[in-house]
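The complex appears here minus one protein chain, its other protein chains still in place.
Then we have chain A:
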Amino acid sequence: MSNRRTVERSVQELYRDDPERADALVWGRRGTLKGAALAAMGATLGGSIPFARSMPSGLLPAALAQGSDAPQFLQMEGKARLIMQGARPLNAETPESLLDDDVTPADKFFIRNNGSVPEPAADPRAWKIRVDGEVNTPLELSLGELEGRFELVTRRLQMECGGNGRSGFTPQAAGNQWGNGAISCAEWTGVRLRDVLRAAGLKDSAKFTGHHGADSHLSAQGPAISRGMRIEKAMEEDTIIAIRMNGQPIPQMHGAPVRMIVPGWPGSLSQKWFTRIELKAEPHRGRGMGGTSYREPVRPIVPGSRNTGADFVDMESMPVRSVLTSHAHGARLPAGTRGLDIRGQAWAGDLTVSAVHVSVDFGQSWHAMTVNPPPNHHAWQRWTGRIALPSDGYFEIWYRATDSRGRMQPHAAANWNPQGYGANPISRVAILVG
């Protein structure tokens, strides 16, 4: 068959005929692999690459190619051992037991890409953002001008992938099969988006935003993603243009040098490598808008059925969710352990968390944990408590948060949709005593 032939020649012959084009086509990026990149690759694989010279036509080392069902872990300088969700695009989830810090450090911050990670800016201070569309005075501001001209604010803000919890859906929904670990709560410093928008002068017709960043689609054609939201969210106090994370320049993996933070709403709105915001009279139509993308059914549909999403609505505030950070799934405890101090984090999009309950008997009885207030709006909340274990043996810790409107995490993921948004079922962590 002719396609088999296409496959066989795609790597070697393409490189021989037109290396630059082949690199973009086959490797999903521009520019050839250089010495330093190969060194980094060596570090990633935990050793030298004997066939580095022939890398473009080389194959994946067996250690990485095999065991497709076993979880694989990210190995990258400056990053913890995150669970790999995919290499191209590069996505990695933070295990719940690594989410114990009240302020998420850079190394434990989950990685979510729709496209390719761009090259770092040569001069971050000169990075420019544009504000245009339905404004009186379009603006172009450098990072330095942003910092000098507008009030800087520092807030702890939770930022969560819109698809967090997707693996809870049955039947499976399309996309990264996140557990609960596509969540972060870093301390962000930046300027309020509304201050910048007011400086540009919003017209009455400015009802929606459209966001743009520097990362490109894996096909190297067009932007990786470009989403937008209602103007009301843009004008909220906690929606910011961030220039620092945890007091440091934003890491390259997380959108350096300037990114948006739209806390409590799907993370795709928090544009990384942020370059431009458009104000619009109608909803934005960029990649990642419309259809079934970041949208949920209003009238529940049959799980697993076909749907174009035409009558779905955009996902806004994320649902209530909790993580257990003190004990990993599969933890073993000494024989005779009868009490256990446990803790975790809980959050609820734009809302707050009013309660966390835990069960160790498969939901027959529930016990209230202590939930701290958030240090500021849109920060996650620490929960702590103690559970009693009646004997040695196998137990599951079930943990369930309730939001400030009284809605609890459900026993099973609700409102199934093709791309899997909004799954927040009660989580279960298995432990073995003795």
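In this text, a residue touches a chain if its C-beta (ideal position, glycine included) is under 8 Å from a C-beta of that chain, and two chains touch if they have at least 3 such contacts; residues count from 1.
As a working rule, contacts and distances are computed from a predicted model.
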Checklist entry - Looking at UniProt, which of "ABC-2 type transport system ATP-binding protein", "Sulfurtransferase complex subunit TusD", "Aldehyde dehydrogenase" or "Putative Na+/metabolite permease" names the chain we cannot see? => result "Aldehyde dehydrogenase"
Checklist entry - Pick from A:Leu157, A:Met253, A:Leu324 or A:Ala348: which residue touches the chain that isn't shown? => result A:Met253
Checklist outcome for this item: Checked against the full complex, the residue among A:Arg81, A:Arg130 or A:His329 that touches the missing chain is A:His329
Checklist entry - In the whole complex, what residues of chain A lie against the chain that is missing from view? => result 1, 3-4, 6-7, 10-11, 25-29, 33, 36-38, 40-41, 43-44, 55, 58-60, 64-66, 68-69, 74, 76-79, 84-90, 113, 116-120, 124, 167, 171-172, 174, 176-177, 179, 217-219, 221-222, 248-249, 251-253, 256, 287, 291-293, 304, 306, 329-330, 394, 418, 430, 432
